[in-house]
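Notes follow once the structure below has been shown.
One protein chain is absent from this view; the other protein chains keep their places.
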Amino acid sequence: MNFSSDNAAGVSPQIMAALTAANEGHAMAYGDDSITRAAEAAFTELFERELAVFPVATGTAANALALSALTPPWGQIYCHRNAHIEEDEAGAPELFSGGAKLALLDGDHGKIALETLADTIAAAGFGVQHHSQPSALSLTQATEAGTVYQPRETAALAAIAHEAGLAVHMDGARFANALVHLGCRPAEATWKAGVDVLSFGATKNGAMAAEAVIFFDPDAAADFLYRRKRGGHLFSKMRYLSAQLVAYLRDGHWLQNAGHANACAATLSQGLAALTGAHLVHPVQANEIFVHLPGAVLAALEAGGVGFHRWGPAETADGGQARFVCAFNTEPGDVDRALQIAQNAT
Amino acid sequence: MNFSSDNAAGVSPQIMAALTAANEGHAMAYGDDSITRAAEAAFTELFERELAVFPVATGTAANALALSALTPPWGQIYCHRNAHIEEDEAGAPELFSGGAKLALLDGDHGKIALETLADTIAAAGFGVQHHSQPSALSLTQATEAGTVYQPRETAALAAIAHEAGLAVHMDGARFANALVHLGCRPAEATWKAGVDVLSFGATKNGAMAAEAVIFFDPDAAADFLYRRKRGGHLFSKMRYLSAQLVAYLRDGHWLQNAGHANACAATLSQGLAALTGAHLVHPVQANEIFVHLPGAVLAALEAGGVGFHRWGPAETADGGQARFVCAFNTEPGDVDRALQIAQNAT
Amino acid sequence: MNFSSDNAAGVSPQIMAALTAANEGHAMAYGDDSITRAAEAAFTELFERELAVFPVATGTAANALALSALTPPWGQIYCHRNAHIEEDEAGAPELFSGGAKLALLDGDHGKIALETLADTIAAAGFGVQHHSQPSALSLTQATEAGTVYQPRETAALAAIAHEAGLAVHMDGARFANALVHLGCRPAEATWKAGVDVLSFGATKNGAMAAEAVIFFDPDAAADFLYRRKRGGHLFSKMRYLSAQLVAYLRDGHWLQNAGHANACAATLSQGLAALTGAHLVHPVQANEIFVHLPGAVLAALEAGGVGFHRWGPAETADGGQARFVCAFNTEPGDVDRALQIAQNAT
Partner (left out) sequence: MNFSSDNAAGVSPQIMAALTAANEGHAMAYGDDSITRAAEAAFTELFERELAVFPVATGTAANALALSALTPPWGQIYCHRNAHIEEDEAGAPELFSGGAKLALLDGDHGKIALETLADTIAAAGFGVQHHSQPSALSLTQATEAGTVYQPRETAALAAIAHEAGLAVHMDGARFANALVHLGCRPAEATWKAGVDVLSFGATKNGAMAAEAVIFFDPDAAADFLYRRKRGGHLFSKMRYLSAQLVAYLRDGHWLQNAGHANACAATLSQGLAALTGAHLVHPVQANEIFVHLPGAVLAALEAGGVGFHRWGPAETADGGQARFVCAFNTEPGDVDRALQIAQNAT
C-alpha cells in the first residue's frame, strides 16, 4: 500500500514492452532514428499543430531547460510560491538560466491568483536597469496542490503575461492527470490557452524516465539542441527515450493511466474526507490528495503499513496533514484496505 | 554492418532482462531503494575500497558533474586537445563548473604527454590573481584515439597533478574496453594509479543509458547530491538506472562485452591495415579503429553499406581517414564481410 | 535642493584631495602599493582585529562578491524582502554565486523579524537533495527602510543563522549612517554581533566610488582574489580606490559625514511629520526618510524644485509616500527651504 509518490510506481507493461521492442538492431545515435521521428509525429498529431519536441529523462531537466530558453540571466520567472521549480529542483532553473530569479506568487490551492499576477506585473520595473526583468510565467498543471487550471484560467493568466511580453511555460509533470480532469483536448489546455512551452511529463504516469519539452513555436526552439546537450541531457541511445513516449501516447495509454490514478485518488480522498475530524486541504482534481487527518488515523495508517507522507505544519491535538498519491498501477484493493484502517481508527 | 558508433548498438539482453526484473512493485524514489544499494555494493566490491557512487544517465552528465566537484569556477582543467569534454560536450563542463576553463594539452595518439603536462604546470601562475588556477587533470580511458593509458602512465601523470594540488578525473566512457586491454584490476587502473574521480561508463558497452560517477574518497562527494539534482540528473525512478549497473557488473558481463568489441576491432583493424595503401593512424587498443584507407576502399565500403565515419582531414589522392567502432554485439560475420568488401576494392 | 539620493551628492573635499595626493609618481598596479597597505591597516585598526580587506568600486560588486564567497551555487541566501540585493542589483548575487537563490523574509521597517528567520530555518530542508540549501543570512545596515539594527538585534539574528550553519553578511552601503545612530564601536555592530563579512560602503557617504569587502576571518577570504578579478573588479590603479578609503576613515571623516546627513534627515523628517496629514512610514534612524504626505504637499515640493522620489503605492486622496535622502553635503538651508515649501502647502 504505497501512496508515497507516483515516482514509487514502476513502469507500465506497455512501456516496458516498447523498450524491449525498440531493442532491435542498430539505430543512429542522438535522435537520428525512426522511433524518435515517430515520437515527434505523435506529439504533432496529439497537439494538432506543428511543434518542436525534445525528449529528456527527468522533469527537472525539462523544466529548467525549457525555462532557460524563455528568460535571460537577468530575468524573473513568475511561479507559484509552492511550484516544483522553486521548492524541489535544488536551483536547477537558476543553473540553466544562468542566474535568473524565481519570483514567488501567492494563490489558493496551488494556483496563481490572477490579481496577484496582474499586480506584480504592474509593480515590476520593466526597463529599469536596477531590476531583474520579468521574462516568463510558469504554471504547474496539475499544481503542487493537486488542483487543475481550467483552460480559461490558464488563458487569463497567459493573456496578462503575454501582454507584458512574458513567455508562458507549463510544468506538466502531471499533465495527463490534469487533462483527464479537464476532459478537453491537449491543445485546448495548452497552446490554445496561451502556453508557449510545455514540459510534458510521462515518468510519473508509467514511463521509466521520459519527458518531452515541447515548443509550440518551433522557431523559438532554434538553440534548444545546444541547451540540452550542454546540460548532459542528450541521450546517445535516444530511441529508448522516444520509445517510451511513443508507447505512452499510443491508443490513449497515457490517459488510461492517469484516469486510473485520478479515480483511485477520488475514491481514497472521499473516504478519508468523510472521517470524523478529517477534511481536505485542497480540492482533489488529479492524483494527489492533501488531507487533514486526526492523529489517531495518521498513526493507524502508519502502523498499518500504508505509505504516505506527513505534510505541512507539525501535528497538533487536532491532527495533521498528509499527502497521498495514486498512480497508474494503484491497486483498488489497496485503497479499500487503507480506508478500512483509517475508519477503524476513528 | 554498422561500425559508426558503439552508441548505435542496442542494449544487451542481460541488461534488458534486468530492467524487466526491476519492474516489480513499488520502490522508494530518488535512490532510496534496494537495487541502488546493490549497485553501490557492487562498485565497492569491484574497486576493492570504500567509495561513493552516483548513477547518472549520460556520459556528458557524468563528466561535467564530476569535474564541477573538482574545480572552482576560476579553475583550469587540463585535458587532451581532443578530449570528449572539449570537443563533444557543447560546453557542459563550463556550465556545471560555473565557467572553468579547459586547457588543452597535446600528446600523441590521444594521450597527454608527460612532459607537456609538467611544462604546462610549471608555467602556470599558481596564486596569481590574474590567472585561472589549475585545478584538475582529466584523462580519457580509453582515449578518443582508441588508445589506452597503462597504469604506470596514469600514475605518472597523476603524480605530477597531485604534486601541484590538482585533482585527477578519468573519463571512462570506454573504461571497460580499456580495462580488457590492460588486463589488470579496476583498482590498479584507477585509484591505485592516482585517479580521484571516475566517470564509469556503461552506455556505450551494452547499457541503455547508465553511467556512474565514482568518488574514491567519499568525503569529496559531500555535496554531489546537490550538483546532480540541480543538473536535472537525479532520476526519480532510480532503480532502473541502478539495475542496469548491477547487471552490467554481474558475472563479468561488462568485461565480456568489452572483450568482444575489442576482439572485433583487432580483427577488423588488422585486416584493414594489411590492405595496400592503408595504415593505422593510431594503435588499436580498445574498440575504436582510426585508419587511413585508399579512396577506392572508402568508396567501396560506403557503397557496400558498411557504416563508418570519415574522419580528420579531407580525402586526397592517397585516400583518407576513417573511424570504425566495434560494439558488444558486433557480428563477426559483419567484420568479415566488411573486410571482404575492402579487399575486393584494392 | 536635491534629496533624491545620496548618490547624487558629489565627492567630499577631503576625499578629492586624497585622490590628488595619491597621484604622485608610479605605484605598482593591482594593489601592491603603499596606499592600499595603509587602507588595510586603517580597517584593521578601525575594527580592532585581524581581517582581510578588498576594495571594490560599487556596492553591488561588494555585496555580490561577498555573498558568492558564502554560498554554494545551490545555496539560499536569506534576506529581507526589500533588500537591495533582491530589488536593486538586477541579479548580481545570482550571477556571482552561480545561481544561488535569495529567500525573502518579512519584517517590519526593513528589518528581518527574528521569529520569521527562526521559522524559515526550521522549515528548511537541510540535507535534502531536492532543496536549495540555506547558506547565508544577509542583513542591510542601515536597512532599505532607513532603520538600524541594534547590535543585540544583529546578534540575535546571527546566532540563529550560525547555529544552523549559515554565514552572516552585512550590506553596509550606509554603515556609517547606521553607526552614527548606534553610537557604538564598529566592532560591536559587526563581528562582535556575529557578522562574518561586511560590505563596507563609502560611496554614498562622500567617496567617489569605493567600497570594501571585509572578511573578519581572513582565512575565509582565501579565494576572494580570484572572485574579484574574474568579476572585473580588480582595479589596476588600485591606489585610487585605496586613497578614498584611507581619507574616508581618517580623523573620523566618515562619521562626520554620516552625522551631518543623519542630522539633516532628523530635522527634515520631524518637520515633515509635523505637517497635517503627514506621518512617517518608518522611523528615521539614518539618512533616509520615508514619509506619507498629503497630495498638495507632494505637488508643492515638486513644483518648488525639491528633488525626491515618489515611493510605494500610487497616490490616493489621502496623499502618497515619498523618499527623501540626506547626504554628507546636504545644505541645512535646503532642508529649511524644503520644509517651508511643504508648510506653505498645508
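Residue numbering begins at 1 within each chain, and the chains themselves are lettered A, B and C in the order written.
Everything below uses one rule, namely that a contact is a pair of C-beta atoms (placed from the backbone, for glycine too) under 8 Å apart; a residue touches a chain by one contact, two chains touch by 3 or more.
Predicted, not measured: the structure shown is a model, and the values here were computed from it.
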Q | Missing chain: touched chains present in the view | A | A, B, C
Q: Check each of C:229, C:250 or C:337 against the chain that is not shown and name the one that touches it.
A: C:229
**Q.** Residue among A:98, A:134 or A:259 that touches the chain left out of view
**A.** A:98
Q) Which of these, B:15, B:102, B:210 or B:341, touches the one chain of the complex that we don't see? A) B:102
Q: Could I get the residues of chain B that touch the absent chain, sorted low to high?
A: 73-74, 87-91, 94-95, 97-102, 104, 129-132
Q | Residue numbers in chain A that touch the chain omitted from display | A | 30, 72-74, 98-99, 129-130, 133, 223, 225-230, 234
(Q) Please output the residues of chain C touching the missing chain, sorted low to high. (A) 2, 4-5, 7-11, 16, 19-20, 22-30, 56-62, 64-65, 89-92, 94-96, 203-204, 208-209, 226, 229-237, 240-241, 307
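Rule of thumb we're sticking to: only the chains that are shown with their structure count from here on.
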Q) chain A-chain B contact: same residues or different, taking over half shared as same? A) same
Q: Using mean C-alpha positions as chain centres, tell me how far chain B is from chain C in Å, no decimals.
A: 51
Q. How many Å are there between the centre of chain A and the centre of chain C, using C-alpha atoms for each centre?
A. 41
**Q.** Centroid distance [mean C-alpha coordinates] between chain B and chain A, Å
**A.** 34
Q | Multi-partner residues of chain A (each touching 2 or more other chains) | A | 89-91, 94-95
